[in-house]
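As you look at this complex, bear in mind that one protein chain is not there, while each of the others sits in place.
Let's turn to chain A:
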């Protein structure tokens, strides 16, 4: 940094020098590698999913492969109750997870943005689950939830609940149990992002508000929240997409069970393609999921007036 400051001392030259230093092909050369990788490993697979969605394609039943028209899509919407079940569960999962993560994440960010003794270590500890993977999260919560030596056993020792309770295999408790496990590693994501944004709120604003006699709640409502608005919209959207698509945690924690109780749409798709080898139908499901996701995202950005209040 000091080095850069030293370089900065000579007065800036006129802007038009820029052109002479930018050979025309350079930007394309620079984005070339990224573009190639994304074309080959994102664009092409996406297109092939669209293509397969119109085909009957099952490597284990080659005699039935061929053009299917919209047959797969008709099957998705009219003959497949599991599609609707898993879609509804996905919506529940995303809504509850993102809502709670935002709530706790914002509260945590506000708290660790204060000045207090032990702030550094407090932040480090609070944020630490952020780096933990879905599979490791599952492993940890499998240990916590197991019926023999998990938390329920010690609660039973204290007279709370019964011995041998397994929250993950009871349809009544599996949803909250999985939600809590995912919250554990999801909240720090929001806390970190929102904390970074909180720190860019100009301090003078609070000082001015203080002079004007605004209460802390008013300051939060009229200074902090408006400032965080775009960050909140963007982070909730990204997180919602991520929570929808991510299958690591549920795949390893519950496997979609018990009795399909916690199967999200992507998990169902993965099972359809990987276990049942029904690639054509899985591709149709993927296409539908993709369209739903895109549509919801656009609607969300429109309704929330993202970026609307910027100058």
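One rule holds for everything that comes next: a contact is a pair of C-beta atoms (placed from the backbone, for glycine too) under 8 Å apart; a residue touches a chain by one contact, two chains touch by 3 or more; residues count from 1.
Keep this in mind: contacts and distances are computed from a predicted model.
Peer 1: Choose one: "PqqA peptide cyclase", "Carbohydrate ABC transporter permease", "Aliphatic amidase expression-regulating protein" or "Ferrous iron transport protein A". The correct choice is the protein name in UniProt for the chain not shown.
Peer 2: When "PqqA peptide cyclase", "Carbohydrate ABC transporter permease", "Aliphatic amidase expression-regulating protein" or "Ferrous iron transport protein A" are compared with UniProt, the left-out chain turns out to be "Carbohydrate ABC transporter permease".
Peer 1: Can you say which of A:54, A:192 or A:233 touches the chain missing from this structure?
Peer 2: The single option touching the absent chain is A:192.
Peer 1: Using the definition of touch stated at the top, determine which of A:155, A:179 or A:293 touches the missing chain.
Peer 2: Residue touching the chain left out of view: A:293.
Peer 1: Return the single residue from A:81, A:120 or A:159 that touches the missing chain.
Peer 2: Candidates A:81, A:120 or A:159; residue touching the omitted chain: A:120.
Peer 1: Considering the whole complex rather than only what is displayed, give the residues of chain A touching the chain that is not shown.
Peer 2: Touching the missing chain: residues 1, 3-5, 7-13, 15, 17-18, 21-22, 26-28, 30-31, 33-35, 37-38, 40-46, 48-49, 52, 104, 107-108, 111-116, 120, 122-136, 138-144, 146, 149, 151, 153-154, 184, 192, 195-197, 199-200, 203, 206-207, 209-210, 216, 219, 238, 241, 244-248, 251-252, 255, 266, 269-270, 273-274, 279, 282-283, 286, 289-290, 293-294, 297.
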